[in-house]
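A single protein chain has been omitted from the complex, and every remaining protein chain is retained in its original position.
Entry: subunit A
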């Protein structure tokens, strides 16, 4: 078996939230997790179990209260703002559960937004790639529309296209099929599978649909902030 290196490792990651009443809520409890390069994983678990919080830790969108996040062998908590921003920009593509599109930008501008923050010269024409992605997701006709003027499913596809525009090594998708009909949902997962197989992109997605989870080659189950099962 070929030895693959870890893209991401979580080392005893704990995330606590300070609640309004002064008490502390522990959303993640000393999580240890190794995600290898080229893996296609699904995270499942009941609502409130900590799936999104876990994704935010992996995607460098929030800092753990304790523990370390190691990406390509480097502890990211030691990185400065520039380096962290660089990773968010070029290394990960994040699909949020709530899309998080900017309503004052058009759909195409939203998809292109990550490219405006890149520090490297892109090997492709961003505009062409954006149109290619929109075409693939059937939203090309909406490119000059604003996100709040299109359906939830279409917004989700914009969010996925935005996550893909930079050709990231890692895609983190929080309920990417949550707002899609069965057919489009399947198409998105097909796309993920293709990206994973052909381009070796590491994919982690959160889903509550068994059918979707089974398409992944690794299933991680979270319950009350802990990983309760991890099947490959």
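Definition applied: contacts are C-beta pairs under 8 Å (C-beta built on N, C-alpha and C of every residue); 3 or more make two chains touch, one makes a residue touch a chain; residues count from 1.
We take it that contacts and distances are computed from a predicted model.
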TODO: If you had to name the missing chain as UniProt does, which of "LLM class flavin-dependent oxidoreductase", "Sulfopyruvate decarboxylase subunit alpha", "Macrolide export ATP-binding/permease protein MacB" or "Cytochrome P450" would it be?
DONE: "Macrolide export ATP-binding/permease protein MacB"
Open item on the list: Touch as defined at the start, partner being the missing chain; which of A:63, A:143, A:167 or A:218 qualifies?
Closed with: A:63
TODO: Tell me which residue among A:9, A:89 or A:155 touches the hidden chain in the full complex.
DONE: A:89
Open item on the list: Contact with the hidden chain only, please: which subunit A residues?
Closed with: 56, 59, 61-63, 81-82, 85-86, 88-90, 94, 96, 100-102, 104-105, 109, 113-114, 116-118, 162, 166
